[in-house]
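Here the complex is missing a single protein chain, while all its other protein chains stay put.
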Amino acid sequence: MQVFFQTIVGGLSIGAIYALVAMGFSLVYRTMGLVNFAHGNVVMIGAYVASTFYMTTQLPFAVSMVIAIVVTGLIGVVIEWVLRPLENRDFDLMLIGTIGFGIVLEALATIIWGATGRAVPSPVPAEPLNLLGIRVRTYNLVVLGIAAVAMILLMLFLQRTKRGSAMQAVAMDYEAATAVGIHVGRSNAIAFAIGAGLAALAGGLVGPLLYVSPAMGGTLGIKGFAAAILGGFGSIPGAIVGGLAIGLLDGFAAGQFQGYSEVVVFLVFTALIMIRPTGIFGERTVNRA
Amino acid sequence: MRYRLVVLALAAVAAWVLPYGLSLYAIHVVDVAIVFAILAIGMGLVMGIAGQINLAQVAFFGVGAYMTAVLTTHVGMGFWTAAVLSVIGTAVVGLLVGTPALRMQSHYLGIVTLGLAVAFVSWATNSPLAGGASGISGIPAPTLFGLDLSSEYLFYYFELIVFACALAFGMFIVRMPLGRRMRAMRDDALAAGAVGAEVRSLRMAAFALASVYGGLAGVLYAGLIRYVAPETFSIANMFLLLAMVIIGGRHSLVGCVVGALGLSLLREALVDVSTYAQLAYGAVVALTVVFAPNGLAGLPGRVRSAWGRRRPDKAAVLGDFQPYEPASPDVVGGPDRDDWILDVRGVGKRFRGLIALQDVSFQVRAGEIRGIVGPNGSGKTTLFNVISGLYKPSSGQVIFAGKPATGRPPHQLAHAGMARTFQNLRLFHLMSVRENVLVGLDRSRIRSIWRYLLWPIGVFRDDREMHRAGDELLARFGLVDFAPAAPRSLPYGTQRRVEIARAMAGRPRLLLLDEPAAGLNGEEVRQLGEIVRSIRASGVTVIIIEHNMGLVMSMCERITVLASGSVIAEGTPAEVSRTPEVIEAYLGDAEVNDNFSAEDELPPATVLDATP
Partner (left out) sequence: MSERANEPSTLSERANQPSNVSGELIIEGLSVHYGGVTAVRSVSLRVAAGQSVGLIGANGAGKSSTLRALMALVPRAATAVRFGDVDLMRVRANDMVRHGIGYVPEGRHVFPGLPVEKNLMLGAYAQRWNEQVRDTLAEVYEIFPVLAEMRRRLAGALSGGQQQMLAIGRALMARPRLLLLDEPSMGLSPKLIEDILAVLQRLSREGMSILLVEQNAKLTFEATTECLVMENGEVAMQGASQELRRDPRVRKVYLGL
């Protein structure tokens, strides 16, 4: 029982990270049709920037996070700017272009921070918390809490504010949005910045959870992307559900199959997506043939 | 041609004498580069030729290498037995990894294949069978006809021969009907299906091909290094391979090879600053997709077209259409006068609650020209999509040539004699006009794919026969001057004609034309009328959706009128144009200018006269 609940909490907290990554993917895709395979590497840069400022300059964790968000936002803007000629024209090429950016970011991280990676100390006490007789890592709860707040804020922004509604409107119908006076380019830029911010947040949070290394972007990005697709690509609630699902799958597979957990996660993912290519909340048809 | 032979001969000689100038280390680097080149050919076939985003190519490589290692060290097989089994095993894995392509494309397929590649590395790192992180060493050196291939120089020659065969076979496939169908599928899967390409099987074939190349590369790698470890097959190397293919030019196998060799050698040269090299090739990939989407292989073409622009081109002319031989009367009408070639029975189609078609029934006689008209959004194109097998109807049935057509995929219907064009032109835009027509002519099936390996001469002969028929068709449609051109470079009206030629290439019994006159000028509309009449005279039934009422009224024997998804009238043009429901559907009210009948005198030289 003890192990079971620990697995759930652990799975959910890493799942919350995947959910943040997936939300970033989905937001950027919804608003500008850019499938950003480099998103995982942006997360990795976010993790490095946040942990660097946190560990070396002794800045408070929150301030480091803000700096990380600014940096990832800038990276996002550069990627979008370079690949803009391909938007709405050649999906596959654009996707490969973002892979190119991913390679660049990984190399950059290696040059700046070295290839070995680092362990980031938890910003909260390390001793586990006792919840109704179940011991859980305190930091897991912190991650869950912050991710939940971020998701709620994003949902509120999208549903309650004029700018948020406009952003969704642009995603749903570009032309009608223009006709009511929405500046599509500006709206997309904000969406992109939010996506990058989510990446930095995920990166900052994941630091103390996993080992931070230039290669972490790969796995994180692939699993975040898988989460987005599982939930239904482009859907924000789908990203959350998909992220938590992949996180739980990850946790239980690690418990049951140890080293083979990745194999199990991706085989299960492939099977699920074969059964339902549009994902849980998906509305678009996938197969264009 | 002679120029090419010379280049080829020079390359062969250079490759043959190359080892004489190389150190042991250098020849090792070259050997590894060739392995990557073979891997890249497979990647080019699946991604550049067939358009399937496959990010598991490095895993195929790994499966081949690991199988060879396991079979030789654990099972104790000889190298060559293990090699053959490994290539077969990799092909099986390739088919499995490819199955998601049946359901999804583009980035979905990308993430699934990438996930499976990660899974493979994870398995290799953890499995005791694969030796874990330390991998498997002690793979026996292969010997061939008594030659010990543990010498890297000798292995080079062995590899060179395998590589030459692999490249030649790949290029053979690309140029032959199979590759043409794959390229058609890459450019437009929907249109490829409509002209008879078995899209799903072709996707599987592409994955099978890619995995065979991957397996081959794996076997060579195992024989060369005689040691396998997980990091060789990592995602980083997958992306490196991707970079090779993109930078070299994914649509050209030679480009892929150049990219692979170039990047392999560069990586070796820059091994001391490998991180900066990684930075550079990542950046080059990002810039390549934006500024040179066809990579290095696309550059000569660009230079040529820049050069060509400076010289006045010989103006290509759209020739006259050469009418078909009229079929004998017993084909058109005759005793079969009451034969329905198409019988649409109570067809309904809904999209998530929206009713697009409702209880549509009508029959088309063999040898008829039938018009289907109706206001915007009345469901005409949906009806075509149901008839041609793109949509499954929600209710009702379509009978084509006496057999139920509902539920049969488009390519089967195409083989059964149905052809269509599309409202928004769906030509294969990366292929020439000639190739577009050749795909339409191509009736070969995926089940005869074995001939590529076992009877290539037969394939070659078939292709030559197709080219002959294609040239005939191009001449008939007056397209000879445009044969080598890219469809998008042509005037719109010419593109429309290419699409009709492509549809007619399959010698259909029923031709569906979806707004063929859209965007055509008066003269082009007149020519279109002539073409359609001649097609019908040759014994082909034609159904035409058209808004140009002048054309429809002058050409069709019967007209079916759709409004809001239902048939509201059917009859001869004269009958239909007097039906109040039709006038209501078009004008909103039968009373609008009803004070005059159609026979009333019209002012002379009216600007409105669109009747050809």
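Letters A and B mark the chains in the order given here, with residues in each chain numbered from 1 onward.
Convention: contacts are C-beta pairs under 8 Å (C-beta built on N, C-alpha and C of every residue); 3 or more make two chains touch, one makes a residue touch a chain.
This is a predicted model, so every value here is computed, not measured.
When you scan B:Pro140, B:Gly348, B:Pro456 or B:Gly519 for touch with the missing chain, the hit is B:Gly519. The residue from B:Ala91, B:Ala414 or B:Val582 that touches the chain not shown here is B:Val582.
Shown as candidates are A:Thr7, A:Ser122, A:Thr138 or A:Ser165; the residue that touches the absent chain is A:Ser165. The chain not displayed touches chain A at residues 162, 165-166, 168-169, 172-173, 175-184. Against the chain not shown here, chain B presents residues 354, 375-378, 491-492, 515, 518-519, 547-554, 564, 573-574, 577, 582-584, 586-589, 591-593, 595-598, 600, 602-603, 606-608, 610-611.
Definition applied: only the chains that are shown with their structure count from here on.
Separating the CA-averaged centres of chain A and chain B is a span of 35 Å.
Residues 35, 37, 82-83, 85-86, 90-108, 110-111, 115, 215, 218-219, 222, 225-226, 229, 233, 258-263, 265-267, 269-270, 273-274, 277, 286-289 of chain A are the ones touching chain B in the complex. Chain B meets chain A in the complex at residues 51, 53, 99-100, 103-108, 110-112, 114-116, 118-120, 122-123, 125-127, 189-190, 193, 199, 235-236, 239, 242-243, 246, 275-276, 278-279, 281-290, 293.
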